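Just one protein chain is left out here, and the rest sit where they should.
What follows is subunit A.
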Amino acid sequence: MISDFPRAPLPLPDEAEVDSALAAHGGPAMVPADRRRTQFPVITKEDVFTMLLAQRQEPEKVVAGFTEAYRDYVGAGYALPTASGTASLHMALAGAGVRPGDEVIVPAFTFIATAQAVVAAHAVPVFVDIDPLTYCMDPAAAEAAVTERTAAVMPVHVHGLPADVPSLRRLASRRGLALVEDASHAHSARIGPHVAGSIGDAAGQSLMADKNFPLGGEGGMAFFATEEGYRRAVRHLREHGIDYRMSWVAAAFGSSQLGRLPYYDAVRARNAELLGDSLERTGLFTPPHVPEGWTHSYNMYRIGLRPEAVGLGDLDPHAVKAAVHELLVAEGVPAREWQNTPLPFHLPFRERSGFGRGYPFTLSPAGSREYTPEDFPNTLRMLDSTLVLCRELRAPVEYERILRYRDAFAKVAARPDAVRDLAARQEVPHPYERAARLG
């Protein structure tokens, strides 16, 4: 039988290990090589039993039951289940009234699907920079990008922190734009009491199995504030013969996972807090910024670097980051670069062939706009000076594992000499000068 049950437990942390030789120098790794797998999603007997029950129901009822339960959880007016997050974003845009040739303002830093969904809606993505603290769309940059062809702003709640929707809402009202959320990282994330997905005129959200709220494979959900928006999206599907339906197999899995989502959210919040407190004490590292009143869902956990705090201020930030990255990975902390190139420099947005012959980019002057890296200084600075934890914080990892991650950061931060040596030995290009990593 192939099972995901872990073969062996992690040893409990030991303070002495923080002072041991770095793993990169031959010392013991904080997380041993054979214990690094982080299981996600967590699949329980409830998931299996719910799936077997679903087999005996009408498939449409399984999907509809799940959709209604999740719509209610999010607090959105209407919900449309889809086969993927990308499809849900396409539907959100269609429901929000985005038409061929319209411009939609999106952040330059997000997963490529955000902008591809705009193209799927036969509209033109217009890229703007992010806020340096939240890493979400900068409302001032969005405002500056509005033209008479702009139909919508589509902020992304990057990594699970809701974007500055209040400011963007004011902008949208002032300029007569639709506000469409990409809530793909932000399950259960909130601004005050309002759950991501229920805040905009419409929203799309990925529910693929590697998201905080995982379905049994691929899936997504589009949310609409009004019945009119919902109906417009449904009509769009019918008119164009598009099949974006969610499988009942994915939905059944979501039904049981939804019951446990608050539990997993609480574990993520607890682990994020534990790690954040100890990162603050390292000097070198900073935890994610969460504005007062905002609830982060920690789909990803972006860690900032402060080289100057440990006497490395004379080095290039991206060289420090590369060295720290290498040392952390050697310790068994799978820190990552998630996306290292602003979206306009990814191949499909450099070439802009779209559906073919440049459609829909040819429909709007914004479709031929040339971007330069200097258009996105905050994105570049973030890419140069931060690292991300993904599944390591998303999964409800064992307590001893989160403690060992904590200790690994402390161990590396205590060795600026090693960081300096490594940084001096390597010629490191800026992240955005390397291949555009999608994930």
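Rule of thumb we're sticking to: a contact is a pair of C-beta atoms (placed from the backbone, for glycine too) under 8 Å apart; a residue touches a chain by one contact, two chains touch by 3 or more; residues count from 1.
Here is the rule we use: contacts and distances are computed from a predicted model.
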item: Name under which UniProt lists the unshown chain, selected from "ABC transporter ATP-binding protein", "Osmoprotectant uptake system permease", "Carbon monoxide dehydrogenase" or "DegT/DnrJ/EryC1/StrS aminotransferase"; value: "DegT/DnrJ/EryC1/StrS aminotransferase"
item: Hidden partner chain, touching residue among A:Glu15, A:Glu239 or A:Glu427; value: A:Glu239
item: Hidden partner chain, residues of subunit A it touches; value: 1-4, 39, 41, 43, 47-48, 51-52, 55-56, 59, 83-87, 112-113, 116, 119-120, 208-210, 214, 216-219, 239-250, 253, 346-348, 351-357, 359, 435-439
